[in-house]
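The complex appears here minus one protein chain, its other protein chains still in place.
Moving on, here comes chain A:
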């Protein structure tokens, strides 16, 4: 039983978990943590530098932007958008992609052929272009950002998982389960899914990082949430004008994105290493 939690011993997983947990706490307790209202404009305090620079003010620990809004508060509230998109987008892409991957890999034959061709066609569009086209078609808004991410990125899951499913489906224990009277659905969920789950979790974690970046790009071009809701991409867009006089307004949201993506990636990478080796060991032993 002890080896079940082996993955907790990996430094990468711990680092990733700490970062991601921190983010989740920020998002959940944003109203308690933020020192100011993120949308309140204080025209008397425009472009106040952060506390560690001369002229800083503890009322605005990370300074203010060109409209006099508190940068720290906006960052904290921005994590809500980032995480919502990360979780919903990645989950949706995973569900769609992995269902199709399991169907294709398990049944093979023409089913696999059809799904494989669709994935290929999908992948022939550059993802950024595809998401922009989708956004233009769907219109701005948070739901549509999530939908765009799902529609663009399900292929990642599908392609990678399909080959894994195929390998597992070839095993005799899958045939044995069928011969013991298991239905297709039961065979997939009881015999195949447990084997592909580690890969699924890993991909999911990486995909959350991707989703954060995509959301930032789309909110940067004003395709995401409206201007009244703070989002990191929007903060970057707003800060462009004052890039020389107040670089922190630009650098801080970029840093937030960077740390978030880093957290998801290192978590995913750590999980891949620990879960995968455990698998190959049991498989080979």
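Operating definition for what follows: a residue touches a chain if its C-beta (ideal position, glycine included) is under 8 Å from a C-beta of that chain, and two chains touch if they have at least 3 such contacts; residues count from 1.
FYI, contacts and distances are computed from a predicted model.
S.K.: Can you work out the missing subunit's protein name as recorded in UniProt? Choose among "2-oxoisovalerate dehydrogenase subunit alpha", "ABC transporter ATP-binding protein", "Cytochrome-c peroxidase" or "FAD-dependent oxidoreductase".
M.R.: Listed in its UniProt record, the absent chain's protein name reads "ABC transporter ATP-binding protein".
S.K.: Would you mind spotting which of A:24, A:136, A:176 or A:227 touches the chain that isn't drawn?
M.R.: Only one of A:24, A:136, A:176 or A:227 touches the chain omitted from view, namely A:176.
S.K.: Over the whole complex, note the residues of chain A touching the chain we left out.
M.R.: Residue positions of chain A that touch the missing chain: 171-173, 175-177, 179-183, 186, 190-191, 194-195, 281-283, 285.
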